[in-house]
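Quick one: the structure is below, and I'll ask about it shortly.
Removed from the display is one protein chain of the complex; every other protein chain stays in position.
Going by the order they are written in, the chains are A and B; count residues from 1 in each one.
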Amino acid sequence: MSEKLITEEKRVFMTGNEVVAWAAVAAGAEIMYGYPITPQNEIMHYWTRLAPKYNRKFLQTEDELSAGFTTVGGVMAGRKAFTATAGPGNTLMQEPMSMAEAMRLPTVTIVQQRGGPSTATVIYSQQEVTMTTFGGNGEGLRIVYSTANHQELFDYTIKAFNVAWKYRFPTFVLGDGYQAKMRESLTVYDPEQKGIEFVPAEPYVGKPGTPGVDREPGHYRNTYNVEEELYEVLQGYFKDYAKMAEEVAEYQAFDTEDADVVVLSHGVVSRGAKEAVEQLRKEGKKVGYFRPITLRPLPEKELKELAGKAKKFLIVESAQGQFAKLIKDVIYGASVEIVPFFKPGVGITTDEIVGKVNEIL
Amino acid sequence: MAEVTKIMLAGEGGQGVQSVAQILAEAADNEGREALYIPNFGVEQRGGVSIAFLQISDERIGAPKFDIGDIVVALSDRAIYRTKQYVGENTIFVYDTSIDIPKEDLPQNAAKILAIPALEIAKNELHPRVFNVIILGAVVAATKVVTAEDAKKAIEKKLGYKFEQNPKLRELNYKAIDKGMELV
Partner (left out) sequence: MTVQPAMPKCWRPETKPHKFCPGCGHGLVLKALGEAIDELGIQDRVVFGCDIGCSLLAWDFFNVDSIQTHHGRTTPVMTGVKRANPDLICIAYMGDGGGYAIGSQHLVNAAARNEKITVILALNTVYAMTGGQMAPTTMPDQKAETAPYGRNVEETGYPTQGPEMVAAITREGAYVARGTTANLKQLKSYIKKALQNQMEGRGFSFVEALSACPTNWRTNAEKTWNFVQKEMPKYFKVGEKKVPGAEEKEGQ
């Protein structure tokens, strides 16, 4: 049994689901709990093939409620635990994730978005943005990375475990069916060789010593007797979240300085947006590119700044404005005109974005 | 911006279009080029037309799917109707001569329409199982996205374990590539 899956940096060519399984092994994830749903299934397939070789575990649960709650149990036992889901599975996952929010549990969830609402398609969408960022009966106290390519799937899956355990907010890697199923190249590496330090996991329950004798018992709850008690707890959480946001929010941007139109996108759609902006710039058109990598927390300062400069925001997404809502909330009051380009549940090509920009320039 | 070659392959389930796309993608990747391959999947893959989107370039590739292909290969009548929307004025459209379809139903706007007797050759000269490898050869010749040599290497990588057991199979596959290249 070799100790590490990846001993040296190398270029590989694989599907996104395989990338996630590799990244989870590389990140030191110890146990996966999962329930089958397309298009995330192959994450479990690859994980179950790799896990016994690297002393990792897997449990196939009876549904996504159970997958989420067992993941909650796994992290409380002090293990780096994760799950993966999509679509209606993500809907069920909101219940355990609201418990993770309430109890500040460092769960990691990979979401490979599929069409919605309901069963819809097993193929692709960006329609799980609202649910993944603000799902459950909570306040969106989550960290959500929206990846665009296989390199990012690898990088941010590794990062998700670290960020989750550092800040203790449930963390999500928001992919989609395209990223799950497509094949492209990426460079895989051993994070520690790259100087990435692993944030250690710590048990919530089962610490050494007898509770009440050698130490206080760990009593973990998500229920409060009085309104004021809940309010106080949440104020602390919001403060922590705001502090974390400054350190965690990430984005990519270029050519925004003098841009009349800035194309805003996230996830896989930003690939086409990037290409479109590059193409239009070559033609001398004043177009810029902005893409939040974290959808929760958003890079608010940069977005506000940009909204004060650009004439128009073209917001492009494979949903009917779920991403746009997040943006509009941040830039409320700015003069920038918002032009929507929504194709719910459908992929968006470079040419389509170029066409739309030319229409509004 | 680097040139991107956009390839679409479509056929019935079992015709092996996804394998062709995957082999081409891996051949390009082995050469150190960038490739992005995505199958259509979902309910459609069960009893529907199987479509592969493949892009090859020297630089990172943008959106995973595209509107218009540089080459569109359709291997059944249903596949022809399904892929018409991906044909533009610069598209080379390839279909198998065995498909019985009225001429006017072929995509009229294509730059070039190629009918190739891949199925016939597979049946009569080689083996029905290498039908898709003949198609692979034709795509390689038409697009030059990878060399014949690299395509063969990629096949070796994928089917090498089978070739070990039966070296004749290797010969058959290589011959199919060469035959396919001759067709274009």
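Please note the rule applied: a contact is a pair of C-beta atoms (placed from the backbone, for glycine too) under 8 Å apart; a residue touches a chain by one contact, two chains touch by 3 or more.
These numbers come from a predicted model, not from an experiment.
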(message) Checking the contacts here: which visible chains does the omitted one touch?
(response) A
(request) For the chain that's not shown, point to the residue among A:E9, A:D63, A:E232 or A:E359 touching it. (result) A:D63
(request) Can you work out which residue in A:P52, A:P200 or A:P217 touches the chain that's missing from view? (result) A:P217
(message) Using the document's contact rule, name the residues of subunit A that touch the chain not shown here.
(response) 30-31, 33, 57, 59, 61-63, 65-66, 69-79, 81, 95-96, 99, 203-207, 209-213, 217-223
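In the analysis below, only the chains that are shown with their structure count from here on.
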(request) Can you check how far apart subunit A and subunit B are, centre to centre, with Cα atoms defining each centre and the answer in Å? (result) 35
(request) Would you pull the subunit A residues touching subunit B in the complex into a rising list? (result) 13, 38-39, 121-123, 149, 177-178, 181-185, 268-269, 271-272, 274-276, 278-279, 282, 347-352
(request) Please name which positions on subunit B make contact with subunit A in the complex. (result) 1, 22, 25-26, 29, 34-43, 60-68
